[in-house]
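The complex appears here without one of its protein chains, the remainder shown in place.
For chain A:
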Amino acid sequence: MTEKTSPTSANISAAPQDSPRIAAGQPAIAGGEVRQAVIIGGNRTPFARSHGAYAQATNKDLLTSALNGLIARFGLQGERIGEVAAGAVIKHSKDFNLTRESVLGTSLDPATPAHEVQIACATGMEAIGGLANKIRLGQLDSAIGGGVDSISDAPIVFNDAARAVLMELNRARTTQDRIKAVLKFRPGHLAPEAPGTEEPRTGLSMGEHQARTTHQWGITRQAQDELALASHHHLAAAYDRGFFDDLVTPFGKLTRDNNLRADTTLEKLGKLKPAFGRFLGDEATMTAGNSTPLTDGASTVLLGSEEWAAERGLPVLADFVDFETGAVDFVDGKEGLLMAPAYALSRLLQRQGLSLQDFDYYEIHEAFAGTVLSTLKAWEDEDFCRDQLGLDAPLGAIDRSKLNVNGSSLAAGHPFAATGGRITATLATMLHEKGPGSLGLISVCAAGGQGIVAIVRGR
């Protein structure tokens, strides 16, 4: 690689370790060594089913609250954080600086920069991973990554026909032109368009896409309901033993995720009618019980260098090791919409020299029970691993007792951009309890046929 770079870029990229010009402690970006990016802790709001407990709260309210809880937990009042990155999948155009505006509403030093990130449901993971890389390179000493979403605060927009008239009215210079434009209004123009979860290129909802994938991989209704049941029971047990005391700060009237059904049973889940893939008739398996509902909530994760954490007496839960983004061609049906993590993982494992079985915990985001089970089945499948991933042997099965052990999105809910922060902070806490060197894997699928996988190592 060095041969290809120009002399100028060679000066600013990795210089030889023994170079006399490199002082000890020099940031990697200036020629020093790459360092660890550590996860110090996290905070999130309880998640609420949309149009319910948080119906009156905005994205900014939720993200500010999640930040406030993080600041209080770690005593960050007046602190200049290197950078805050977060985002929302569904947000108003007026919220173009949502994260910066939220930061300004907290007691953080107003000189804390902030930027928006957006890669659908993997937004939180991208925010956290990008910040971790900057810390590893020495560009940042501290950072907060996260995300927020509120379907209850979704922007309602005029439809395209109405917008055309409105823009014409805006451009009109004379009264005559204005009257002409106004006369083009039709009653139909008043029908607003709310944002949906439809894929723009296929017109199919995410659930309809997943229903096809679930069916292709032959995932049974029973298996999906069992995964949903485990998610609820695990999450309830985690709350009961105080696991979330240091991870969640109440918001409004909620102290726990209100999608959580601690008393649900396989019988109750079994009675639900299919909600997606009804065209499959008797073979439709995806219900409201084994799919995540639309959810409101926000999450944040505090990252830093080891020195930064030590100077402030802050805990170090885990290292954020690496992450990889994947995308698949789902438009013509070649691959399932939510299967990108299956591909990304193969590259990540190869890069880190790890096998799928090397992990102590697996956090696979439960967009749908079918997504988790299809992904796991793909990794076990010889043909898929050979033909799609180009591997000699399948990645293999995982020990299911290590999967989503404190519950996941089916129970907690899934405020799109907030899920990455929820998972990262939860997993870091689990790995810290497990002990130094323990390994955790994160997999989050996203709209647009994308997804992010990441590796976290306990401290």
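Please note the rule applied: contacts are C-beta pairs under 8 Å (C-beta built on N, C-alpha and C of every residue); 3 or more make two chains touch, one makes a residue touch a chain; residues count from 1.
We take it that contacts and distances are computed from a predicted model.
*Asks:* Can you pick, from "ABC transporter ATP-binding protein", "PTS system, galactitol-specific IIB component", "3-oxoacyl-ACP reductase" or "NADH-quinone oxidoreductase subunit J", the UniProt name of the chain not shown?
*Replies:* Missing chain, UniProt protein name: "3-oxoacyl-ACP reductase".
*Asks:* Among A:W217, A:F251, A:F323 or A:Y343, which residue is in touch with the absent chain?
*Replies:* A:F251
*Asks:* Which of A:A181, A:L314, A:V328 or A:L427 touches the chain that is not shown?
*Replies:* Of the candidates A:A181, A:L314, A:V328 or A:L427, A:L314 is in touch with the missing chain.
*Asks:* From the listed residues A:A53, A:I71, A:V148 or A:L348, report the one that touches the chain absent from this view.
*Replies:* A:I71
*Asks:* Based on the whole complex, identify which of A:P187, A:G203 or A:G242 touches the chain you can't see.
*Replies:* Checking the options A:P187, A:G203 or A:G242, the one contacting the hidden chain is A:G242.
*Asks:* Since one chain has been left out of the picture, which residues of chain A touch it in the full complex?
*Replies:* Residue positions of chain A that touch the missing chain: 65, 68-69, 71-75, 77-78, 106-107, 242, 244-246, 248-252, 255, 313-315.
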